[in-house]
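Only one protein chain is missing from this complex, and each of the others stays in its spot.
After this line comes chain A, so read on.
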Amino acid sequence: MSSLTRDDVAHLAVLARIDLSEAELDRMVGELDVILGAVAKVQQAPIDGVAPMSHPLPLTNVTRPDVVRPSLTPDEALSGAPEVEEQRFSVPRILTED
């Protein structure tokens, strides 16, 4: 069983978009390693040839008639936004300059 390194956790934190502090990283490496060791038990179960189950119910596609129905007003939709401009969500830059 491969164990998690501090670099692994730092990389996962980047993927998960969480800016962990150095102290958080130090603590989490050990904690996650213990949890991973415990949950790896699934690999010992008699799972050879068993179909995976993603959901408790047989899922079927659900559609509705394509008609307008009541929905949020623009003000309601924007009511929780950290920043609003011209009736739109205002966000930080998404591209690097130049």
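Details
Note that in this section contacts are C-beta pairs under 8 Å (C-beta built on N, C-alpha and C of every residue); 3 or more make two chains touch, one makes a residue touch a chain; residues count from 1.
Heads up, the rule we're going with is that contacts and distances are computed from a predicted model.
Think of the chain that is not pictured: of "Glutamyl-tRNA(Gln) amidotransferase subunit A", "Cytochrome o ubiquinol oxidase subunit IV", "succinate dehydrogenase" or "Extracellular solute-binding protein", UniProt labels it "Glutamyl-tRNA(Gln) amidotransferase subunit A".
Those residues of chain A that touch the chain absent from the view are 4, 8-9, 12-21, 24, 28, 31-32, 34-36, 38-47, 50-57, 59, 61-62, 64, 72, 76-77, 79-83, 89, 91-94, 96.
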